[in-house]
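What you see is the complex with one protein chain gone and the rest in place.
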Amino acid sequence: MPILQNLSNALVLASTYILMAMGLTMVYGVLKILHIAHAAVYTVGAFVGLLAYTWLGNFWLALLLAMVAAGVMGVLIYRGVYFYMLDKPRTVPLIASIGLFVMFTDLLQKDFLMGPYQRALPVAGAGMPRLRTEWFSITPKQMLVLAVTVMLLVIVYLILTRTRIGLGWKAAAMDREMAGAVGVNLNRVVAMNFFLGSALAGAAGVLVGVYNNSVFATMGDLPSYKAFIIIVLGGMGSLPGVIVASILLAVVENFLVASVGYVLPRDAVAFLVLILMLMFRPHGLLGQE
Amino acid sequence: MNKLRVERVSKMFGGLQALKNVSLETGGEILGLIGPNGAGKTTLFNVISGFLPPTEGAVYYNGHSLHRFRPHQIVRLGIARTFQIVKPFGDLSVLDNVLTGCGMPVYPSWRAFFRRYHTPLTEKAADEILELTDLSAWRDVPASSLPIGLQRRLEIARALATRPDLLLLDEPAAGLTSHEAEALAQLVRRLHQQGKSIIVIEHNMAFAMGLCERIVVLAQGEIIAVGPPEEIQNNEQVINVYLGRSK
Partner (left out) sequence: MSGYLMSVAVFVGIWVTLALSLNILTGYAGQVSLGHAAFFGIGAYTSAVLAVRYGQPFGVDFLAAILVTGLAGTVLGLPSLRVRHDFLVLATMGVNFVVVAVFKYVDFFGGAMGLVNIPAPEFFGTTFRGGVPYLLLVWGYVVVVWLVSWYISKTWVGLAFHTIRLDEDAAAAVGVSSARFKIYAFGISAALAGGAGSLYAHFIGSVFPDTFVFVESIAILSMIVFGGVGTLRGPIIGAIILKAAPELLRFVQDYRFTIYGALLVLMMLFQPMGLIGEGSWLWRNLTALFRRPAASQQPQQEVAQ
């Protein structure tokens, strides 16, 4: 049954969207900054993962290193740039974020970093089994993507619900000033939030690199634009919204391509959806005014 | 004569009822709107001036329903307002702030593309308003550099520039010294003498009592009393609402 096969493929695609968009939503939730430079964090994650894997030969270690590197980069972006712009008009951090994104993407394409070409990241499946049934089959690589995503989501869920940082984050997302007033250490919360969100993006970068067996400097562009579509669909700042919207977008994309073919490339279709969404349901599919 | 009629207006925010079946009628007077925090005063202003649609009920001005009118259209009908949290155009000079209001008749027409806003004629009109509101000394400084009391007065000046018949003032005396508040009260009386109807939201009871001819008391979205100041002062329900909270 091709529908089930499509669905399982879509789920794999959605996993990477979720990891990518989660960080963006977390940043938007607390700081109300559109963190466009998130795309660069994702690419750096993939790049570090590639280096670590060729060096150590162990996927899990490489994944961990990539996440830490991406997380640190996220914290540095916050402490080095956004931190100074929290009281400025909203266009200020926005433009700075665009600047960071352009700068990193261009730098990464230079020969001393990644160069302008694609590199292979040949991880076979890190010991994941192949699942094959009558209706659909899931390759070890797909299993890997799904497993890592589920694992990370469980960890995020635990952090957000069981720790002080998580509580602080929720309070800050509701009302930043109020949270500060009741004794939440905002800087710590926001920095943690950047670390966590960026680490997830780093993991997404590695997973996509493994899944497509290719890592390149501009690999973050499209996923990050899509991540914006997702956080709009999910209702800016909502974590469950991100999961639902990611799955929805992945499913729609997959089925459109599989059944209709297309006039415009599917990414343009995704943007048309974004524009229409913004116009007619600006608070997201699940959101309310 | 300009007449505002609010008819059975209710406003819900999610599960919260901000206004409950509010009806009132005013025109040609200085009407005070008082009540504790969260009573729905500003919400009522937002409904009248078109910033919020009422959940139920309607607002009529001179017999016409304001249903579906946008805020900028309501200004054109002659209802101008100020904001509780002042919103001057910070980058613009005090004069230009007032000029933004003077442009009200021009904005919707094509003339807006071809007419300059700094002409002797427009500046004269704006200067008159600055004179009236005692802001002439600050004519050319950026609005953001004014202290809060003057910013409040500038908002009134900007509202006056649209030549309204009905003026909605949202806590104009908040943060003013007693001296400044007295000057403000005189200004409001002068505007009233010129034939404008005025509704004032006020926290300061003494100020409202001294200024208004009639007072409406809101509590938890409902009107609990209407009447002249003396009567309100002795109204038991009002005393309960106020004293019950503050003491």
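As written, the chains take the letters A and B, and residue 1 is the first residue of each chain.
To be clear about the criterion, a contact is a pair of C-beta atoms (placed from the backbone, for glycine too) under 8 Å apart; a residue touches a chain by one contact, two chains touch by 3 or more.
Predicted, not measured: the structure shown is a model, and the values here were computed from it.
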| item | value |
| --- | --- |
| Displayed partners of the chain not shown (whole complex) | A, B |
| Full-complex contact with the absent chain, from A:17, A:101 or A:169 | A:101 |
| Hidden-chain contact residue, picked from the options A:17, A:53, A:195 or A:228 | A:228 |
| Candidate in contact with the missing chain, chosen from B:106, B:125 or B:183 | B:106 |
| For chain B, the residues touching the chain missing from this view | 49-51, 70-73, 75-76, 80-83, 87-92, 96, 99-101, 103-108, 111-118, 137, 158-159, 161-162 |
| Footprint left on chain A by the chain that the document does not show | 32, 34, 81, 84-85, 88-96, 98-107, 110, 225, 228-229, 232, 263-265, 267-268, 271-272, 274-275, 278-280, 282 |
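Everything that follows uses one rule, which is that only the chains that are shown with their structure count from here on.
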| item | value |
| --- | --- |
| CA centroid of chain A to CA centroid of chain B, Å | 47 |
